[in-house]
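Here the complex is missing one protein chain, while the rest keep their positions.
So, chain A:
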Amino acid sequence: MSNGSVDPAAVRHVAGLARVDLAEDEVEAFATQFAAVLDYFETLDEVPEVESEPDLTNVLRTDEVRTGLTQDEALRNAPDTEDGYFEGPPVG
């Protein structure tokens, strides 16, 4: 993945994985820009393997029932609702 261009088909494939539709001119522009950015990322190849031992602490809390959002609050920002539920597109 170098030498100036990323295949527009590759951009469309990744856009599909990410669930973002792109206009045709966006595909072309991103293909050129991605090539430059990914080429720059290639320099990470020079980084040695580094052992890291993070200082970890258990932060689990007891599983207690608490007050959360009301149904009204949870639904307040939904573009479409029906009978107290979120309304979404058909699945598959």
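The criterion applied here is as follows: contacts are C-beta pairs under 8 Å (C-beta built on N, C-alpha and C of every residue); 3 or more make two chains touch, one makes a residue touch a chain; residues count from 1.
In this section, contacts and distances are computed from a predicted model.
This figure omits one chain of the complex; the name its UniProt record holds, of "4Fe-4S ferredoxin-type domain-containing protein", "Phosphate ABC transporter, periplasmic phosphate-binding protein PstS", "Tetrahydromethanopterin S-methyltransferase subunit D" or "Glutamyl-tRNA(Gln) amidotransferase subunit A", is "Glutamyl-tRNA(Gln) amidotransferase subunit A". Although one chain is not displayed, chain A still touches it through residues 11, 14-23, 26, 29-30, 33-34, 36-38, 40-41, 43-52, 59, 61, 69, 73-74, 76-80, 86-92.
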